[in-house]
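Left out: one protein chain. Kept in place: all the others.
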Amino acid sequence: MSLSAADFTFVSGLVRREAAIVLGPGKEYLVEARLLPVARQAGVSSVAEFLARVQQRPEPGALSGIVDALTTNETSWFRDREPFAALTESVLPQLVAARAASRRLRVWSAACSSGQEPYGLAITLQQFLPAGWTYEILGSDISHEMIERARTGAYSQIEVNRGLPANLLVHYFERAGAHWRITPTLRRNVSFQRMNLAAPLPVMAPFDLIFLRNVLIYFDVDTKRTVLRNVGKLLRPDGWLFLGAAETTIGVDDSYERVAAGRTSAYRLRTAVPAGIAGKG
Amino acid sequence: MSVDTVPTVEDLTEICDQVWASYLDPEGLNPLLPVGPMAGIGEMFAAVSITGSWHGHVVVTCSANAARQAAAAFLVMEPEEVSGDDVADVLGELANIVGGNVKSMLPSGCFVSLPHVVTNPGASTRFPSAVQICELAGTWLDEPVSISMWQSNGDRAEVRAA
Partner (left out) sequence: MLAIVVDDSRAMRLILRRIVGQLGFDVIEAGDGKEALDALAGLDDLPQLALVDWNMPNMNGLEFVSAVRADARLREMTLVMVTTESEQSQIVRALAAGAHEYVIKPFTAGAMVEKLALLGLVPSGVTI
């Protein structure tokens, strides 16, 4: 049974928003083939039935499972590039000034998938921070399998080809059989934990920088508000929040304001203490 | 580096999965299905030799039909459009890519030769002074395909003495 036009529109829209991948007309067979194992794993015998269920009761795990099935091998390092450029050009200099007393940064990659984002953040910090600074990065995701993958820190040849400059590859990865693995030096600063953003979050020390990219799209408006509120409680008053390229807090959560960051935008709590005030670091 | 790091069939599988995902099956609909010893005749093969710190060969063997399908997929052409030269070139490049990736898992100081391609139907693979150490045999588009690694006998004698 082939995919209905409505189902194909639903899936291609989801994948385009989530992963910037375009499934043009004629790719219905691809969607069918890739989603059949996902449907079976959900205990349903057909893709049509699976998609009907998902559209009726969209839940983040099922939606991200669909995106994962259609974007295998497609995850990039330093996705969209501009947020990472914004860190080195604008955000990290401000944080370094603001944390001069503690010389420590805490970062959260809150939808870390197979780990490219938290490890990419680690590379960025490792390169930027002056000597004597320390940093910790937490990667979290709703999927147990993704957390396990990310913890391993091993990537295939074609995965490391994706958006990762070669000089960073040779510096921060080492060969492990047919794979490349993050070096222990970098790995040491990154931890992983399975977390559902829509559920009450564990108690954690607040973060200076949070990446919450391309995950809000999975939630309805009320849940988006819950997630942004929960995440906001874990952001330092002068901390920075980065969302996905097509996402915004505007109209969803008034406690954030959008600010320019490099050539892109980021979000800060409206009660933000101006950067540079000493003693709070 | 000890000889324990010589690639295994799992490593060959990993390498071939990536070759298929990049060139022969980018949409993930027609993977290479591993089925144990190759069922069917290897009518064509492409081999690269490895020399230096390790001596052996990496061989890609398949049916004539599989070779034509591989050339068509690689070059994004219809199977009817590919020439004999296209088939030989693609098979050689596949052996080169697999061989190059295998080499990167061997002790450093190895070199990969240019590929040697045989496309006469009925030819079979023989390396008189070498032994097959692992093979990924399977079916692709219902056609038999095998990727194998061979080690030269001289090497193995040294290893036993060590």
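By letter and in written order, the chains are A and B; residue numbering begins at 1 in each of them.
Here is the rule we use: contacts are C-beta pairs under 8 Å (C-beta built on N, C-alpha and C of every residue); 3 or more make two chains touch, one makes a residue touch a chain.
Given the structure is predicted, the values throughout are model-derived calculations rather than measurements.
Enquirer: Pick from B:P7, B:G56 or B:G92: which residue touches the chain that isn't shown?
Expert: From the options B:P7, B:G56 or B:G92, the contact with the absent chain belongs to B:G92.
Enquirer: Can you work out which residue in B:S22, B:N65 or B:T119 touches the chain that's missing from view?
Expert: Result: among the candidates, B:S22 touches the missing chain.
Enquirer: Hey, which of A:A6, A:V170, A:A199 or A:A246 is the one touching the hidden chain?
Expert: Only one listed residue reaches the unshown chain, and that is A:V170.
Enquirer: Could you please point out the chain A residues that touch the chain left off the display?
Expert: 22, 73-74, 76, 81, 157-158, 160-163, 165-167, 169-170, 174-175
Enquirer: If the missing chain were put back, which residues of chain B would it touch?
Expert: Spelled out for chain B, the touching residues are 18-19, 21-23, 26, 71, 74-76, 85-86, 89-90, 92-93, 96-97, 99-101, 103-104, 108, 112, 114.
Just so we're on the same page, only the chains that are shown with their structure count from here on.
Enquirer: Between chain A and chain B, what distance separates the C-alpha centroids? Give it in angstrom.
Expert: Distance between chain centres: 38 Å.
Enquirer: What residues on chain B touch chain A, complex-wise?
Expert: So the residues of chain B in touch with chain A come to 5, 7, 11, 14-15, 18, 21-22, 27-29, 101, 104-105.
Enquirer: Can you tell me which positions in chain A touch chain B when the two form their complex?
Expert: Spelled out, the residues of chain A in touch with chain B are 29-30, 33-34, 72-73, 156-158, 175, 177-179.
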